[in-house]
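Only one protein chain is missing; all other protein chains are in place.
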Amino acid sequence: MINDFVIRFANVNGTGSASANFLFAKSIFRMGIPVSPKNIFPSNIQGLPTWYEVRVSEKGYLGRREGIDIMVCVNPQSMMQDVKSVKPGGYFIYDSTKPLHPDFIRTDITYLGIPLMEMCNREYTDPRQRQLFKNIIYVGALSCLLQIEFEVLKQLLAEQFKGKEKLVAPNVKALQLGADYVKEHFSWPLPMRLERRDLVKDNILTTGNSACGLGAVYGGATVCAWYPITPSTSVAEAFEEWCEAFRKEEDGSNKYAIVQAEDELAAIGMVIGANWNGARAFTSTSGPGVSLMNEFLGLAYFAEVPAVLIDVQRTGPSTGMPTRTQQSDILEAAYAAHGDTKHVLLLPQDPKECFEMTADSFDLAEQLQTPVIMLTDLDLGMNDHMCEPFVWDDSRIYKRGKVYTAEQLESMTDKFGRYLDKDGDGIPWRTIPGTHPTKGAYFTRGSSKDEYAAYTESSEAYKRNMDRLNKKWNTAKTLVPKPFVKTWPHKPDTGLLYFGTSSHAAREARDILAEKGLHYDTMRLRSFPFTKEVEEFIDSHDRIFVIEQNRDAQMRSLMMMELNTHPAKLISVLNYDGMPITADAIVSQIESHK
Amino acid sequence: MINDFVIRFANVNGTGSASANFLFAKSIFRMGIPVSPKNIFPSNIQGLPTWYEVRVSEKGYLGRREGIDIMVCVNPQSMMQDVKSVKPGGYFIYDSTKPLHPDFIRTDITYLGIPLMEMCNREYTDPRQRQLFKNIIYVGALSCLLQIEFEVLKQLLAEQFKGKEKLVAPNVKALQLGADYVKEHFSWPLPMRLERRDLVKDNILTTGNSACGLGAVYGGATVCAWYPITPSTSVAEAFEEWCEAFRKEEDGSNKYAIVQAEDELAAIGMVIGANWNGARAFTSTSGPGVSLMNEFLGLAYFAEVPAVLIDVQRTGPSTGMPTRTQQSDILEAAYAAHGDTKHVLLLPQDPKECFEMTADSFDLAEQLQTPVIMLTDLDLGMNDHMCEPFVWDDSRIYKRGKVYTAEQLESMTDKFGRYLDKDGDGIPWRTIPGTHPTKGAYFTRGSSKDEYAAYTESSEAYKRNMDRLNKKWNTAKTLVPKPFVKTWPHKPDTGLLYFGTSSHAAREARDILAEKGLHYDTMRLRSFPFTKEVEEFIDSHDRIFVIEQNRDAQMRSLMMMELNTHPAKLISVLNYDGMPITADAIVSQIESHK
Amino acid sequence: MTYIRPAFKHPHLPKNQIGYTAKDYEGSLSTLCAGCGHDSITAAIARACFEMNVQPHKVAKLSGIGCSSKTPAYFLGNSHGFNSVHGRMPSVATGANMANRDLVYFGVSGDGDSASIGMGQFVHAIRRNLNMVYVVMNNGCYGLTKGQDSATADLGSKSKAGSINPFQAIDLASLAVELGATFVAQSFSGDKQQLIPLLKAAMNHKGFALLNVISPCVTFNNNPGSTKSYDYVREHVEATGTVDFVPEKSEILHSQEEGTDKYVEMHDGTYLKLHKLDQHWDPEDRISAASALQHARAKGEILTGLLYVHTGHPDLHDVLGTAGKPLNAMLEKELCPGNEALQEVNAGLR
Partner (left out) sequence: MTYIRPAFKHPHLPKNQIGYTAKDYEGSLSTLCAGCGHDSITAAIARACFEMNVQPHKVAKLSGIGCSSKTPAYFLGNSHGFNSVHGRMPSVATGANMANRDLVYFGVSGDGDSASIGMGQFVHAIRRNLNMVYVVMNNGCYGLTKGQDSATADLGSKSKAGSINPFQAIDLASLAVELGATFVAQSFSGDKQQLIPLLKAAMNHKGFALLNVISPCVTFNNNPGSTKSYDYVREHVEATGTVDFVPEKSEILHSQEEGTDKYVEMHDGTYLKLHKLDQHWDPEDRISAASALQHARAKGEILTGLLYVHTGHPDLHDVLGTAGKPLNAMLEKELCPGNEALQEVNAGLR
């Protein structure tokens, strides 16, 4: 059980446990061991149960795993449930200031009581400190039980309190208190414990939302309009922080504008206005916001205005369970708006891809002159994920798409046709307001227009335009990120298909199945519309398990609709309870299909 | 060519031509001949070209037909286009006050010039009268050319001006002027002309929107909230008119409440509030409104509040071409809102079904406690259609679904569970506010709730609820209107599938194809989710032509997604230029597939 | 937060005129932060309902989304509640009200919910003079999404993180007066004394009654420099006077107006007794109310009390001429014209 277990912390929200728990997770990461922490928090600010679950995996599996080996419970509210959720043979660490009620006693797990409150009351007088250090004490206790290197913890505290050095010592002291208590009272270490490795290499540990914000800075976004909503709020916040670091003029002015809009309708309207006017602009939201943006997304599709929307999905529908994860806005995003409308989707799996795809999304949106919607989710957006480090090619030039310059307009002899398919790829040329005194101005509208943007209600013109938009859609297939395919040499007839945050668990499932002798090729989707590689993968397998985190098998639906795949070929593997999908769930659903 | 031709009137909008043109169409209807008029109008109030196209069909075909036999052009703006659109051998009737420019002369059609303006100027002094009677004069001319019974016209005028009898005589005089001019100057009647028949029987001629309004009155709707939008505005207006006729208390107060909302978000919110509170309430809108309603529709799905929405579809996307028709909100309506959401759809084909389905929609919405969306379109909603008369079964009792009365609550011994699947059909019991002092109150929310409507963020509870909603969806399949199926005795392997306003042209296409020896079974869809009859029809045919009026084959998509139909089986026949689909277009697309 | 509710019940709790105890007006336990202003308002609503002798099940509670919008779960557990979508409570309340004119409608909203995403619906509920009590729990921030400035945050107010709000505040009370709301009151969650009579008066008003209550968010907006903190509000509150609800005319001893006391007759013959602190201020005069609010704003003061009241203006049902019997209680025979009428309709379409 070295470097391979799940530990869960049960806290009360609003008590400052988050930073202690992160300290714990990060220390493991620093010891070179792959780690995957997940925050399971309530839709409320203070006083309700919240959990932090850390999976440690020598093999580098970053998906969730069922079954808790060690529970650290400092929340009497949830204690009954917490006791129940420990695996037989597991450990239950709790605050033993008050004795445990017999109801909480199981014979198949080990109880380790630490009088946290008592220790805090003894050591600290300030009530806030008493609360805060309780968390650090249990981290200290774990450092001994699990063999976290104490130096690593100290180093992390030193980094955390850079500039406020006097806070380091009391924290270290609290760690020590915990460790000492363990040393005195229990036999340690536990069978499940840590050992330094070099498995992390140069990987980083960060959240998808932060990476999206950074990607927007690198991608050249200058305008961000947003409205607060969990779990997407931290995208805009991250963008602001990264901008403060990287986007200041010498006079202190900002090379960006961030507007907290009055709602999501306004946010997407601002994004469309800014993109229309030649700036790269984006918004981020979650399901309810996407629902509200439908009309504007249709306008942008049809008026051919670039726009970038990051949808950090949460459990739907309606207001949903805002603090749970899901991949259930797929159909909504793909076909947002009434009428014949389709949108480009990007499907990142980790923070690195959040960074890259956000940067790329601006290129795509401008090249295709259409909205690009990135679908991440609460799990990816708000939890820390280990992933490869970010890289940037300094020779990269933003692909601004077909935009006429003043010079080009000046030398133009034919009439400018805003909606003319000059190049046969369905993508017309556009102009930015203010470019040229007499050429290139046009009146942007949803429809009722001809190739020259002149008003018409002609049926033929309408149909021509719709057909051109379809052609553009086909062009999109050549521009969007391709899937990642992994095949076995003996060409199995079955494939696994997955995307986004289902990928971690899916890869683990693939390995488990392979160990059982079941070898499946895999494809990780990264975008919509589907590229020809997706079609090829489907064509070259007899059946494909489509793994996704929603009830209605939305990605599978999209594949049938867009690729005309025989439905019998596509077998759904689903999870839709709001928790990240696990490898076990995938394996058992696949096995039940044979 | 008796009783079988198409005539088109080219007018300027805002000049009062609509009522003259309707007079013409209605007179044919009164002569017992099937007629199908269509208004083709601009998105503007005054001064732009507008057309009125009337198909006369002895065989009772009510779909549009390509090719114009007779053009009555009183709009110089569109004259060039109007001349071009006449079939060789056809007639071009125009205002000959000014001579025709040689550019307008074709040798393969016959020109009949009537100096309309000159006649008006001579006969009338008031400028408004001059404009209005010009239209009546050409109707008079047609009465002679096409042999409309003059008595019928006079009778119609008498009915129209009931209460303003002194207007009848000048109108009759104008008719006479037109007729006399023809008698003097041309040889008449034309080869395409009318002859009294008894083909209309007891049919009626009315618009879908008016029928929806009436259906809402009969269905017991008491609250209507709406926001103006073409082509749905006249639904709410009709509801108001019918209410004024039928829903007054003796003291003059109203047994209904109609609120012109500030936008569509508010309109659907009001509908949800009213239904939650136990009234039958509905709204009507068009595509942009449906887009705006997404979030609320998701809430209603999940909070299980009945709601009725009539979507009079227009050309999408975005603001669209508001005065053109389409069946392109199907995917949007079926899956409105983020997350896993599905909605019940109704698909009427004519005013009679608009009436019936609107009335039924309230039963369905309350039985299923979910939104019911009726998809009509501009063609059905705003044009007059001949259809069977309305009927009502006076013994009918509104199906209010599972609503506990105060007595039931009083005698209840177990705990009331708002979201409990008591009956195994996925449909829970609800209560109306104010019913009982201590029992039955609950707190309505989107999600995060258990069977007893208590707050919970439990994953299991979330999943249980989602699964129950799916079960309810299956129950819906047993309650929604079944399709109409027509089969040939020799069991052809091919079927035609259509719905809504595509049905008229589809039936005509079926007959044309049958005459050519191609016999196809037909199914007219009437609702979503698809009932088992739909599955059976698909299973029992090798291929099915799916006829619809949108670019993206949305109904076909829905069938693949929901029925797992093999895509190769479903062949699309599409029309998406904003004009109603024609039988010819269907036939040629089908023939090109062999 | 306590999470286990004391099971103990007082045997001899005092009863109101219709025989209910204060317990009957309670809801489930609050999950808000300890000290949150919203909880005090919740308690005041429960108390006002008790004192007004309304049957809990004859009340409907509606809200949008936010910490504030959660609170309808925490009072009147025997009333139906509807936690709808963000910013759209007014439309849901409008529909509900149309369906049944006989319930008392409480709308509970936050400043984010009402002044940003819900601005349109807020304005139009006022315009329609919808008969409801509309309570804004105004903390100048977005509590539930962790403390962003809202549109009612004052220019110059300091956030917890230290940033200064650069935008002018939307003053909901003043806005409501401008829009012609027929009852506009303002209060402070810390002032139960004032809040309860205002709520009672609002409940008795036929038409739209706005209660804009400053309600500090202890977690995100109670820091020094914030103009929505307990300390700041306590220091800058300026009461216009007191309000009392007078059930019967006979209790009014003197004439209509005596000194600074003023009696306002309500639609049902009851009275509001206004004791005014400022002689020049006429709460029945819209222009006077508007100008008082504007002057207070200019001085950085928060004017509380009943700021404006206009009785007798038709509510939405009056305007629409709705029948007296609630629409949701009407049956087939009252609603459906029947087949005979339909055949006449058909005849007219031939």
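Each chain carries a letter (A, B and C) given by its place in the written order, and its residues are counted from 1.
What we mean here is this: a contact is a pair of C-beta atoms (placed from the backbone, for glycine too) under 8 Å apart; a residue touches a chain by one contact, two chains touch by 3 or more.
Values in this document were obtained by computation on a predicted structure and should not be read as measured data.
Note on the chain not shown: across the whole complex it touches A, B, C. Residue B:Pro288 is the one among B:Pro288, B:Pro483 or B:Gly500 that touches the chain missing from this view. Across A:Asn254, A:Asn474 or A:Ser588, the single residue that touches the chain missing here is A:Asn254.
Contact with the undisplayed chain is limited, among C:Cys67, C:Ile117, C:Val184 or C:Val243, to C:Ile117.
Touching the chain that is not shown, out of A:Tyr111, A:Trp188, A:Tyr455 or A:Phe484: A:Tyr455 (per the contact rule at the top). When the full complex is taken into account, the listed residue touching the unshown chain is A:Gly278, out of A:Gly278, A:Gly381, A:Pro428 or A:Pro483. Within subunit C, the residues in touch with the undisplayed chain are 116-120, 123-124, 127-129, 151, 166-168, 170-171, 174-175, 178-180, 286-287, 290-291, 294-295, 298, 314, 319.
Those residues of subunit A that touch the chain absent from the view are 29-30, 200, 202-206, 214, 217-218, 220, 222-223, 225, 245-247, 249, 252-259, 261-263, 265-279, 281, 295-296, 299, 389-394, 396-398, 431-438, 441-446, 455. In the full complex, subunit B makes contact with the omitted chain through residues 14, 43-48, 77, 227-230, 233, 260, 262-264, 288, 318-319.
One rule holds for everything that comes next: only the chains that are shown with their structure count from here on.
Annotation: 40 Å between the Cα-based centres of subunit A and subunit C. Centre-to-centre spacing of subunit B and subunit C amounts to 42 Å, using the average Cα coordinate of each chain. Multi-chain contact residues, meaning those touching two or more other chains, occur in subunit C at positions 83, 85. Counting partner chains per residue, subunit A has residues 43, 288, 318-319 touching two or more of them.
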